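Every protein chain but one is kept in place in this view of the complex.
Naming follows writing order (A, B, C, D, E, F and G), and every chain is counted from residue 1.
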Amino acid sequence: MTLKVYLSGEIHTGWREEIIDGAAGLDVSFSAPVTDHDASDDCGVAILGAEDKKFWHDNLGAKINAIRTRKGIEDADVVVVRFGEKYKQWNAAFDAGYAAALGKSLIVLHGDDHQHALKEVDAAALAVCQEPRKVAQILQYVLTGNLPG
Amino acid sequence: MTLKVYLSGEIHTGWREEIIDGAAGLDVSFSAPVTDHDASDDCGVAILGAEDKKFWHDNLGAKINAIRTRKGIEDADVVVVRFGEKYKQWNAAFDAGYAAALGKSLIVLHGDDHQHALKEVDAAALAVCQEPRKVAQILQYVLTGNLPG
Amino acid sequence: MTLKVYLSGEIHTGWREEIIDGAAGLDVSFSAPVTDHDASDDCGVAILGAEDKKFWHDNLGAKINAIRTRKGIEDADVVVVRFGEKYKQWNAAFDAGYAAALGKSLIVLHGDDHQHALKEVDAAALAVCQEPRKVAQILQYVLTGNLPG
Amino acid sequence: MTLKVYLSGEIHTGWREEIIDGAAGLDVSFSAPVTDHDASDDCGVAILGAEDKKFWHDNLGAKINAIRTRKGIEDADVVVVRFGEKYKQWNAAFDAGYAAALGKSLIVLHGDDHQHALKEVDAAALAVCQEPRKVAQILQYVLTGNLPG
Amino acid sequence: MTLKVYLSGEIHTGWREEIIDGAAGLDVSFSAPVTDHDASDDCGVAILGAEDKKFWHDNLGAKINAIRTRKGIEDADVVVVRFGEKYKQWNAAFDAGYAAALGKSLIVLHGDDHQHALKEVDAAALAVCQEPRKVAQILQYVLTGNLPG
Amino acid sequence: MTLKVYLSGEIHTGWREEIIDGAAGLDVSFSAPVTDHDASDDCGVAILGAEDKKFWHDNLGAKINAIRTRKGIEDADVVVVRFGEKYKQWNAAFDAGYAAALGKSLIVLHGDDHQHALKEVDAAALAVCQEPRKVAQILQYVLTGNLPG
Amino acid sequence: MTLKVYLSGEIHTGWREEIIDGAAGLDVSFSAPVTDHDASDDCGVAILGAEDKKFWHDNLGAKINAIRTRKGIEDADVVVVRFGEKYKQWNAAFDAGYAAALGKSLIVLHGDDHQHALKEVDAAALAVCQEPRKVAQILQYVLTGNLPG
Partner (left out) sequence: MTLKVYLSGEIHTGWREEIIDGAAGLDVSFSAPVTDHDASDDCGVAILGAEDKKFWHDNLGAKINAIRTRKGIEDADVVVVRFGEKYKQWNAAFDAGYAAALGKSLIVLHGDDHQHALKEVDAAALAVCQEPRKVAQILQYVLTGNLPG
């Protein structure tokens, strides 16, 4: 059983690597959005040409990123969504809603201070974690039945 | 043709009434989440009994609210999601993702300052508006073919 | 918004009436399986003719009952499943799994002594109640936003 | 043709091994839930931290187990559900209902004494067996056309 | 609960009327194919113009009839398929397969002499009857819980 | 049986009225896109504000029109697509493909000179007509079994 | 591109081998039902034990065969259904209807004398052939673009 896991959300810390390292040796296939912030913001105009309005600049890019995001979520068995300390991160919540509507197993990862604001997202999840290594432990248990420690 | 419209998101201003008033006389059936903030926050423990941990207090409530939210989105032809000035509003973005995955026609409503942060949500929408009356104008056009003024 | 609610499970106490009475005045449309135990057990052979083997006697009946059960669950927005004190009630758990796979909003109703044995069923639910009147309170809140007195 | 078979239900006897041994040499890919009873019961708190209430202790675990269970059932061509002599086994019936709603080919495995109580589950099955070796014979026939003996 | 019932198959005897009469007073909505044999055979060329080849003559008609047949089956809760004494009736078996794949509740109606030849169709059904009045009795039981006599 | 019919395509002749008149007295519910060419072209900027680029001017409008178009096609039992003498009419062919993928019953209406160019569209249809009155005759036959003349 | 092809229907002549031979060298993966008539008829009782009534004897077998048939059809890109000269072959027409409802590409194979009786089945097909080698030619063209001779 290969578990396909999509890692959505915050792109400014190394949480994805922590999970991937923690899952070393397990039969997991990871995917993720483009995590280069500048490339992600500007991919639309870099390929298709400049736009005067910021709205269309962003729109071109967001739609190209959606090709990768949708593929990642639709192919996944498990979607992990990480909310960091900063920014609005509405795309993360959007991905969580998208994954929930498709019936994907959802794992949400966030600090305690976001607990109340994320209650609707957490309520759709099969696990809510505060640390990336917990996600790796879940993947290990799901695939092998082995618990940490 | 009756158009079923679900009004998701911000609950602290009268934007829903503005749309409903603007759509007076049209064949639209509106639905919405519970917009009483306190009731929405506490419905879980008010019905099912107190929880010591805030996480479970919120979890009980969010799941009961989900009964209404899912029904509203799944029955809708059009889902309007409003992002206000304040708060994280991750539930609004979650609803937008949920609606998008189900193939609903999505209209997003927000001020200009949120434009960049909402680019992924906007990119999934069939219209992005800054004022509620624009949503009413869209509903009028969709149902009657008549444009404003 | 009419809420379609299917009342599955235990057929030996008046819990359905309690919920229906508690929801008086609400825009709810209830459905349920045939709750006459003897008719439900014997409907197959009563219509299609006797069978020597108990397995086929039961099989004929269970399949005819499935016409009603499937219709009720597939049409429902909310599926309430009640586990009583006695019997195996595997059909109740089967209905809960069937409803969960279809993405229905699931409410489970059972006493405390069944808590551990029903943990997988409860984990798929949006609410777990111990008393029928709690279900009626949930329906009232979902439809009107009003919490119990 | 590789047949994907999920083995759900009772975890206290060696029925899974009997089927897997009996299907040796066939193009079958088996999956199953975690069958270590203690790990399965406690996985939630072992990873995510202790809960005071038994309900939430169980809820955390059941949801993590659901990641594996749903993956197994949703990927499967055939879902075999075994009901043993003891316990309520509502999770087994829940899995059967879940599989039936997804249109999976269902095989139910139980002793004669449970026949009447399982009539609704059996009625949704393509085969009802009393012994694990019968399941292996069915898999052999389905894949090769060869009948036993 | 209104039950939508599509009556497919044989068009040379009055079995549809028998069922409809037997279900008088029940909340059932019946539909059926065009049962005028000549109109059904010739509708294509009568509307769209003559064809030299019998294959295209029949093809034009069968496709127009499919508009009604598909609508009837797709809207139905229950599909009843009747096999008469004569003719190949492959369209009846086709409708049964179509209904089965859509997860409709299937009732098959045929005489004893067709039992072996219809075993695959019967195996997909929730009831197999020999007489139209049995179908009416099933509909009565499903809707009211009342058994005959 | 009410038949829901969506009338897609060419907006410069009175073919819709011809079909609607021809179907007078039948239980048909018709819907259609906005057929005011100017309103349809400019609805986006009329409501949401001017765009410098023609591409975005058109994009805003096409997405608002898609709210109506998708609702019409998704609700329909039958989608009629008319190709006129002039223009590229790629939106008509797009609607036909959209309807085909959703399994709608498709009727295509066009003159003989477009036959070869429309062969892929026609091949997905249940009827291909040259005159609107033929579509009305098909609807009459499908609903009543009566043939013309 | 591997094309998955399911070969349904008549089991008394070598038409499957003709197609498989004709498709030698192409990237096709074939599957089929069990074609040993006796094994297919008796598999139920051979594995699960004798039944007194012919109906249940056949029912046990047909349901076990359905495990293979459904898997074959649901996995297929193309379903070929062959109607031979003899027997009712209702299972073949049932498979065709099942495949059509799932949106599979259907190829029907039969002699001229069955043309009228199979008109509804043929009308759902993308090709109707009289000889197995024509099916192989279609597969060759679909995969390589090369036409015969």
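As a convention for this text, contacts are C-beta pairs under 8 Å (C-beta built on N, C-alpha and C of every residue); 3 or more make two chains touch, one makes a residue touch a chain.
These figures come from a predicted structure and were not determined experimentally.
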Touch criterion as defined above, residue of A:S31, A:Q115 or A:Q130 at the omitted chain: A:S31
Chain G, residues in touch with the chain not shown (by the definition above): 1, 3, 77-78, 103, 105, 125-129, 134, 137-138, 141-143, 145-148
Residues from chain A at the interface with the omitted partner, ascending: 31, 34-36, 39-40, 42-43, 46-48, 60, 63-64, 66-68, 70-72, 75
Interface with the undisplayed chain - residues on chain F: 54-55, 58-59, 61-63, 65-66, 69, 83, 87-102, 114-124, 128
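Heads up, the rule we're going with is that only the chains that are shown with their structure count from here on.
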Partner chains that chain F and chain G have in common: E
B-C against A-B, pair bridged by the larger set of C-beta contacts: A-B
Chain A and chain D: spacing of chain centres that average the CA atoms, whole Å: 31
Junction residues of chain G - those touching two or more other chains: 63, 66
